[in-house]
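In what follows, a structure is listed as structure tokens, so that the remarks can point back to it.
Note that this complex is displayed minus one protein chain, with the remaining chains in position.
Chain naming follows the written order as A and B, and within any one chain the residues start at number 1.
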Amino acid sequence: MVDQLNHTTDTPIVSMDEFLSESNAIAVRIEPGEDARLLLPHLDRLTLVEVAFPKFRDGRGFSSARILREAGFTGTLRAQGDVLIDQLSHMKRCGFDAFAPDVPLNPDHAATALATWPEYYQTAADKAVPIWKLRHG
Amino acid sequence: MYQYDQYDQAMVDARVAEFADQVKRRLSGDMTEDQFKPLRLMNGLYLQLHAYMLRVAIPYGTLSSKQMHMLAHIARKYDRDYGHFTTRQNLQFNWIKLDDTPEILTDLASVEMHAIQTSGNCIRNISSDQFAGAAADEITDPRPWAELLRQWSSFHPEFSYLPRKFKICVIAAQEDRAAMRLHDIGIQIIEKDGVHGAAVYAGGGMGRTPMIAPLIKEFVPLEDLLSYLEACLRVYNRYGRRDNMYKARIKILIHEIGADSYRAQVEEEFAQVKALGIDPPRAEFDRIAAFFAMPDLDANASDDLDLSHKDFALWVGQNVAKHKAAGHAIVTISLKPIEGIPGDATSAQMDLMADLALQYSHDELRITHAQNVVLPHVRKADLFAVWEKLVAAGLATPNLDLITDMIACPGLDYCSLANARSIPVAQKIADRFADLDRQRDLGELKLKISGCINACGHHHAGHIGILGVDKKGKENYQLSFGGSGAQDVSIANITGPGFDEDGVVDAIERATDKYLAERRDGERFIDTYRRIGMAPFKEAIYG
Partner (left out) sequence: MKLLTGNDLNTGLVTWWTGKDWSIHIEDAVDVGEDGETIAAAEELARRINGPYVIGGELTAEGPRPAHIKDRIRALGPTVRVDLTLKPNDPSAAERVI
């Protein structure tokens, strides 16, 4: 997990427009206003989807991530941009497994942040068993 | 009442630890205010006019005696000996030190309380009917539904950075005592073919563009509820406006695309989400519901009530409501004494209310959106004793739903967003109408005051609403009539040019005089207004 914290890649990443027009790219970047569902027919060939967070307050990327994971995307899902340490746990739950923050994250702080919650109330895109299931076996 | 198990407690404890760390990082300079602000807001910590303000959640307005004592303790130890109960069924402390907050949150957690998601662009404290579980007119207790939603919405990974705040309300009675349709999502539990389910309304709200939530789905069965709400929220998170803070609430999205189009998108999303298995089994609902079973009421309690004491009879007539069980009643404690500050209570008053709850109300209290406190399960035989103790504490004002039972936001005396003060206006109106016979003659009259367009004081939903504005550096007040937050929900209309503080009190008096002259049998102020319209009132006010 933590090695994915300040993730870099050599794979060229193209925009949604480019990807959807006729590129053979295997990595694509989704801006907050773009519809992640347009990628669903192409998940097989994608190895990396980068979800942009130009401002940490803009939470659309959380939904984009879940939509991709719910549809079965198994490649790398990385959050890029204004990614704050206190958002890591939520991001991970929404399916992100790599981060490319504008300001590099301190691995110790990140490990603490990721370990904030002992359990979770809801089902999300990670493997965590929700509390209601723990209660009822 | 709901009781935490080890999981609930661990979540709250984890949050306290997380916030303690965040406060430390802020004070040591690892975090700027810009980064810290959304985090402190998610823990209910604001920076207000005079100091930090901490907003404590009172989920669906229900609390125990022990919890109320803890609020009193916090008021005494960390604040200036009082707190402010709000329209959101929360409590606000006005004078909090940043480095005290971890300790305060620890104290709260020790009695299963928290300040989680009382602010920020996330799903806020779930509000509900203050008479839940006791009301004669409810089909079921809405609080198990609300608790289910509290857990689902706490630290929701996808919906913690929404376009804007998100408020959910759940009711299950015929009468709407919680302004359900003025919430981002309003849920009414209804019965269909012998089964309870949720009628879901979405897109209500106040603020600068008040809107009444349209019905989005007539009946969502319990086993689909979380999936359905998840779909509602996801559509909003993806398509709600983020370019303009004032247009970011879900009400604007639904207004712009239309309820039909929103509904269709939610249905599409629901079809995806439902397959994920995110809805807990019935057993989880039943587990929660068991906590809300009716307390062990006295089955032999008598319905007889000696009303020979005149002041007691007045109070019973005004502040006591019908309970679903024989021999019992629901008491509303007015936090609106004539000289007071609407919604404020001292630590001593909190302690007294907590003691009364323990002794006479099966250890339960409720907070109402009209900033009062309720003892939900009182034996009629105990009413006199309760009343006497309330009288001694200055808490027996018999003015529930009368003109002096006003809602008022903190306004410019406390709030950094305010344009004008709310509390002094409330006090002047109360003073003018202090005579109880006069108030009772005017009958039910809901007066609501906000110190700015954000509408925390629900002025859009007031039979009479007052909005404070800034007129070239002077406080000015706009008057409106015809709003309601009840089942006859409506948005108020502005009368005309605004007034200064004394002018608005005079104008209200002219309007109520007009009402008295025009009213027909049994009409409330709002009924007369709806029948004759604004023109005669305008004439009376501006002449």
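Criterion: a contact is a pair of C-beta atoms (placed from the backbone, for glycine too) under 8 Å apart; a residue touches a chain by one contact, two chains touch by 3 or more.
No experiment lies behind these values; they were computed from the predicted model shown.
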item: Contact set of the excluded chain (shown chains only); value: B
item: Residue touching the undisplayed chain, where the options are B:K77, B:K97, B:K192 or B:R282; value: B:K97
item: Touching the absent chain when the full complex is considered, from B:F19, B:W387 or B:Y414; value: B:Y414
item: Residue touching the undisplayed chain, where the options are B:Q427, B:T495, B:T512 or B:T528; value: B:Q427
item: Interface with the unshown chain - residue positions in chain B; value: 27, 29, 33, 47-52, 80, 95-99, 341, 412-414, 416, 418, 421, 423-424, 427, 473-475
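Operating definition for what follows: only the chains that are shown with their structure count from here on.
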item: Separation of chain A from chain B, taking each centre as the mean of its C-alpha atoms, in whole Å; value: 36
item: Parts of chain B lying in touch with chain A, wherever the complex brings them together; value: 5, 7, 10-11, 14, 17-18, 21-22, 35, 38-39, 121, 151-152, 154-163, 226, 234, 237-238, 242, 272-273, 276-278, 280-281, 283-284, 287
item: Sites on chain A touched by chain B in the complex; value: 32, 35, 56-60, 62-63, 66-67, 70, 84, 86-87, 89-91, 93-94, 112, 116-124, 130-136
